[in-house]
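A protein chain is absent from this complex, but the other protein chains hold their places.
Going in written order, the chains are labelled A, B, C, D and E, and every chain counts its residues from 1.
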Amino acid sequence: MSRVVCFGEIMLRLAPEGYLRFVQADKFTAVYGGGEANVSVSLANYGIDSAFVSKLPDNMIGQAAINSLRQYGVNTDKIVRGGDRVGIYYCEKGDSQRASNVIYDRAHSSIAEAKSEDFNWDEIFEGTEFFHFTGITPALNDNAAKITLEACKAAKAKGIKVSCDLNFRKKLWSSEKAGQVMGELMEYVDVCIANEEDAEKVFGIHSSGTDVESGKLNKEGYQEVAKKLKEKFKFEKVAITLRESISASNNDWGAMLMDGEEFYYSKTYSILPIVDRVGGGDSFGGGLICAILNNYSPQDTIEFAVAASCLKHTIEGDFNHATMSEVKTLMQGDGSGRVQR
Amino acid sequence: MSRVVCFGEIMLRLAPEGYLRFVQADKFTAVYGGGEANVSVSLANYGIDSAFVSKLPDNMIGQAAINSLRQYGVNTDKIVRGGDRVGIYYCEKGDSQRASNVIYDRAHSSIAEAKSEDFNWDEIFEGTEFFHFTGITPALNDNAAKITLEACKAAKAKGIKVSCDLNFRKKLWSSEKAGQVMGELMEYVDVCIANEEDAEKVFGIHSSGTDVESGKLNKEGYQEVAKKLKEKFKFEKVAITLRESISASNNDWGAMLMDGEEFYYSKTYSILPIVDRVGGGDSFGGGLICAILNNYSPQDTIEFAVAASCLKHTIEGDFNHATMSEVKTLMQGDGSGRVQR
Amino acid sequence: MSRVVCFGEIMLRLAPEGYLRFVQADKFTAVYGGGEANVSVSLANYGIDSAFVSKLPDNMIGQAAINSLRQYGVNTDKIVRGGDRVGIYYCEKGDSQRASNVIYDRAHSSIAEAKSEDFNWDEIFEGTEFFHFTGITPALNDNAAKITLEACKAAKAKGIKVSCDLNFRKKLWSSEKAGQVMGELMEYVDVCIANEEDAEKVFGIHSSGTDVESGKLNKEGYQEVAKKLKEKFKFEKVAITLRESISASNNDWGAMLMDGEEFYYSKTYSILPIVDRVGGGDSFGGGLICAILNNYSPQDTIEFAVAASCLKHTIEGDFNHATMSEVKTLMQGDGSGRVQR
Amino acid sequence: MSRVVCFGEIMLRLAPEGYLRFVQADKFTAVYGGGEANVSVSLANYGIDSAFVSKLPDNMIGQAAINSLRQYGVNTDKIVRGGDRVGIYYCEKGDSQRASNVIYDRAHSSIAEAKSEDFNWDEIFEGTEFFHFTGITPALNDNAAKITLEACKAAKAKGIKVSCDLNFRKKLWSSEKAGQVMGELMEYVDVCIANEEDAEKVFGIHSSGTDVESGKLNKEGYQEVAKKLKEKFKFEKVAITLRESISASNNDWGAMLMDGEEFYYSKTYSILPIVDRVGGGDSFGGGLICAILNNYSPQDTIEFAVAASCLKHTIEGDFNHATMSEVKTLMQGDGSGRVQR
Amino acid sequence: MSRVVCFGEIMLRLAPEGYLRFVQADKFTAVYGGGEANVSVSLANYGIDSAFVSKLPDNMIGQAAINSLRQYGVNTDKIVRGGDRVGIYYCEKGDSQRASNVIYDRAHSSIAEAKSEDFNWDEIFEGTEFFHFTGITPALNDNAAKITLEACKAAKAKGIKVSCDLNFRKKLWSSEKAGQVMGELMEYVDVCIANEEDAEKVFGIHSSGTDVESGKLNKEGYQEVAKKLKEKFKFEKVAITLRESISASNNDWGAMLMDGEEFYYSKTYSILPIVDRVGGGDSFGGGLICAILNNYSPQDTIEFAVAASCLKHTIEGDFNHATMSEVKTLMQGDGSGRVQR
Partner (left out) sequence: MSRVVCFGEIMLRLAPEGYLRFVQADKFTAVYGGGEANVSVSLANYGIDSAFVSKLPDNMIGQAAINSLRQYGVNTDKIVRGGDRVGIYYCEKGDSQRASNVIYDRAHSSIAEAKSEDFNWDEIFEGTEFFHFTGITPALNDNAAKITLEACKAAKAKGIKVSCDLNFRKKLWSSEKAGQVMGELMEYVDVCIANEEDAEKVFGIHSSGTDVESGKLNKEGYQEVAKKLKEKFKFEKVAITLRESISASNNDWGAMLMDGEEFYYSKTYSILPIVDRVGGGDSFGGGLICAILNNYSPQDTIEFAVAASCLKHTIEGDFNHATMSEVKTLMQGDGSGRVQR
């Protein structure tokens, strides 16, 4: 099948237009997205043969979700059809001091109620080099966690590299449960991706000197976090995004990569105004995997991943539509935003 | 509380703009509606003190559903907050030979998972004259059927008139199950409302000479249907809407009322083009209850109900926004559509 | 100045999108229009040098009204700036049995409160061949009627042909008042334009055998109406549009011209579905004046005017954007609507 | 009736979409709002039983204005129907160095032409604790000022607390006239609300060291202003908002409360980009009244009012849709805008 | 490659919203389409492995055109990137007596300026059973005609069935030129598709008793047309669509199939109102090829093709989004348009 396989849930995102609040909306823009689907689209955009695996109902909403992936070149042949519903998340865009709001309505979705026998991982992984999942899928329920574990085992058995974005969601599970389930899955993971608070929320590994709520990060403290993660789970690489939230419209955005024993920090971008923050982390993952598959140097790897995700913040929807050449231009230093004509 | 109480589910309706199909939509117009909520809005529009009772989640989507009722003057004080989700239905508008499509995503909604103790019917029915429900609510599941039965019993105990729109939905239950559950509820019903196929689908009472699929109805045959319904359940009144579908854009629309032993037929309207057919039957129910509460003659009653619902077909969304005076103008014969200026 | 001068009010029209009702609207499409402005745009579209004269406030809404005329080539140099407001009309589009609704909010507009000294008719009419007004302007108030009378006198003094569309508006004045004021103005009019009920509403001249409300017209009866109008006011030409309203979406549309002693009837068009009926009569006037200026035969004159206004019914907004060649194609018999490619 | 009663005008606001200018607009977004109506919606959002009293025409535009209030839970039972029109204001959103523009078209509205006998204040104030009005209503004309005075007297007679937002509008009246009319009304006022220039424009009380035009405020100078206001009118509380305009898109926003003899300053928020500034002051008033009714400490009162109105700047339309919990989260220090999921 | 290959141009279609005219539009809906691309989408919708071959510029507009095909499952791997521009057609929707208008801006598009060496037909046709083109591609210019001829020859050499929709476009070439170029291509064609006037316009074969302009067809006369086409070019099948245009909104739609010596007529559908007529003929071609590949009986073949294209008239855009099961439901007689719920 494809060079990279991503597995997880793709949801319908319903968002009021512009900066309208839920109670003001009589229209929702409808896009499809999800942590792993977003990564698969990023990769396809960079010209990498990429497949997304999931389960979706055999109705026209499920079809529309598939079409949204096909449109951007993702292979959807292994998406299973069946079950009752496409998961939904309602998303209200924040501005300045007003935070974005997400209301999940994803319980009982087709993928949440999928069965092990829906997926033949040996077949799915034929010809695959890289498998990616996130902490959201095992958080759905025990069954989804079990399928994820089966996928990890099958990947490892075939010598496929595995990456995981910890992606802790407090509305889906507790830190305790997350630590336990994710702990087991980490055994199969080579590349660990986390944001500035995932390590603490999932594994209780704290970055000293950091107060995420206030938007102040101690960037050096994350070296310690990465080291502990590596010690515990033998990761090959650990990549941590470092977001400083000045407001809903203005974030400083950078990241750190631990590759072997070394640490690499990217440039920091001051993004203002943010167009759409959702999917920012996923676009980092997509950039990171692309850079790894292209054998970029560690410094270039983290610069590429951060430039890619910086651009995502300026793009509507879950998917990152930045092209290879746009990411490269930005990582090489042109963030002046001068008209290209 | 209010003069009329309606009980049931209010859902979020997601519809592609204009005549776009689901797979073409990147926006959904969002309105709220449901069989019984639609009746409560019709009544409030006619100046009748009307309440809607249901359960909705304690989030902003639930709040938006409530607001949509308050906006049109419906009392929402007895709506219980809690549970997980607002039920959804996706609705794609048909045209000419292409039928409208409805995809339900309503399982596990707050009202479907409500409990008997959520509703104190004695308190709800204080000062109430009329209670209305439809066959959709008991179809949700056994629990919803049980609550409906409790409401019916409480209404009867207080001497409140009860109306029911049979509203058979084949995607929710089988004819067999419907017949059994609805049969028990009918004991408490005074006014039975049905469309041209409900009696057959729920109780197996067929109108000879009619082929609903082909759009050809034998209007006289429905006298027999009404008689049998009355014999079986001792209804005071039976009202049957008679729709002849020429196409998705063009319907002939009329109705028959059996009041006591007599039959009254309304005028028939040729509606072309139909703007939105959903809620057409509910607007008939709303008009009927309004006419009954206003002590209209049987002929005026059926003319009012049919004129009201004719106008609904020209209005977007689930709710009927026709005013009292517009309905009267039409029932008195001015369907010429000349500009009012 | 210009070959044809039209004088009257141009208003802001606020209309809910599509078929939404006023109470459903959170957006209004905004166009500008008015009986006489609409005629001036029709004429400019046909390549005739046409000016519109009025008064508009010296703010950006007044400017936008002017721009809407300039956009389509109308000369606006003689529009006076001042006064308080642009008149508004809210317009809700009807469908099938539901009539369109117009709510006027035009009192105290700049033109309604204009003064005689705002207009120097001698200067305005320099080089003018044709002056057009409608019964709406004198209906605004006595002052507007006085200015209209002054314009008529100035036109006659210069030998300019004068046309008037009776355009009775019951929300602006009574039949009694209208008969009196319009009676005086008719003295200066050469070409009288009326719809199927204006003659009766303004001058009490009834067409026997016609019931406008029911949509049934006795077309021959209008010969008598035209004759009586001519006898009374010495008109050169009388043109009467004959609309049969089957529904808000479906009208039969034709007209009769009395030229000298002869009667000429146009083809009748069955328009379905109507896109926008407002301005239909004005587009007839525009077509009629164009045909007269081009010296068409009486039969061609009435065919051109009716074909022009038939096309207007298929176009959004007050203005008729049909081109000369489109009108000719239709009047020559091609109403098949085949794609032009 | 309700715990808080607000009295004034609710207008239709017509705004071009996004950042379009009036001359570019062919659509207007339509919301309803006004200084006092905005306060009544804020209070209803915070769960306080709140009523709005006004007069609106008996047509569908008047109905839509009422519906917009009902939608958000405001009691509208005492709104009188009658008169000619809903007042309008056109509003063009500014950006960066380009200021927002407001064009008023509110003369001759139903409330401006209301009569004393339209309102039975004794009945309206039954069970009321708080009465709120602003300087806009008496500015409409002498008649509206007279009705406002009657309301104030009736409120005082019942021991109801009265708050007034000075809200000077130079397009409605002169400083001289304002000072005279408002001076008389202040006798009945307990809580005085003003912005950084109202005290000077209405009562000639200047804050030394401040140049509003340039956006530079001397915050300490406002202690003197508050003291003088209190001396003159015996207010219980004086609250002054302190806006520093860096540009149309970027304001620093804070406030000062004088309670008894003490002064309390809120945090200052740097809002960027502003979504909609209109109604910012009203949302401050709504927050202030809510805090007072909830017996917050003076410091919490001013923090709550400022946080509430900070959030309003991020919300489209006149109404503040921030919830109680959102305001509290912000006043407790989380302005980082991190996604809530 | 794919089971069916279609070759031609895919253009950007720019259409004013709703029924707006070009001069009223400040927005264009943007879809992509073209005679052969439309067929390829129809086939993919029916589950047939379908590829589209063309040339598109290497910019984001070219990419968007490709994405629109991928979205609906068409294989785009053999689309060549290069050249200067995506061809455009502006399309204004007609209504009632007003015809739709198409303005072509397609000269100098990438496919019009493609070269023979851009396409390796042997590779493209690997595994292909069916090749489809239309008369539009050779009409672009001699070069495009040459490439089309090369494709036909390559197809024949591999034993691939070839279908051609004559699709005469008078704005692209003369009847004389068309007859000559198409005559040569017909040698390779097995299935000839034409509308009611193509045979006459391209090959001068007239159907007696028919006046296309007036919308009156002599259906029997088309047997003679089909026979003559077959005699001249040895077609295996000739399919002729028979459109009777009552107006731009109302067409009667049917077709005739000559298979061997026999003639088969479909049902005739009265379509009202038409949502989008463009692509109607292409959807007929798509249905026809699908039916042939599925070995339907001749009668079922023509019924399937006509039902498919009837549904297309109710769908926005160039592409037909009717599903297999929707087409079958309609061809089996349910055109009543009753809501599917």
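Everything below uses one rule, namely that a residue touches a chain if its C-beta (ideal position, glycine included) is under 8 Å from a C-beta of that chain, and two chains touch if they have at least 3 such contacts.
Since we're looking at a predicted model, the values are computed, not measured.
Of the candidate positions E:Ile103, E:Met324 or E:Val339, contact with the unshown chain belongs to E:Ile103. Looking at A:Ile66, A:Val80, A:Leu140 or A:Ile271, the residue that reaches the missing chain in the full complex is A:Ile271.
Shown as candidates are E:Thr29, E:Ser175 or E:Gln223; the residue that touches the absent chain is E:Thr29.
The chain not shown here is touched by just one of A:Met1, A:Leu149 or A:Ile315, and that residue is A:Ile315.
Seen across the whole complex, the unshown chain contacts chain D at 18-21, 23-24, 89, 94-102, 104, 169, 171, 212-215, 245-250, 272-273, 277-278. By the touch definition given at the top, chain A reaches the unshown chain through residues 18, 72, 269, 271-275, 310-311, 313-317, 321-322, 326, 330, 333-341. The chain not shown here touches chain C at positions 67-68, 70-73.
FYI, only the chains that are shown with their structure count from here on.
Ranking all chains by how far their C-alpha centres lie from the centre of chain E, first place goes to D.
Once the centre of each chain is set as its mean CA position, chain C and chain E turn out to be 44 Å apart. Shared interface positions of chain E, defined as residues touching 2 or more other chains, are 18, 72, 272-273.
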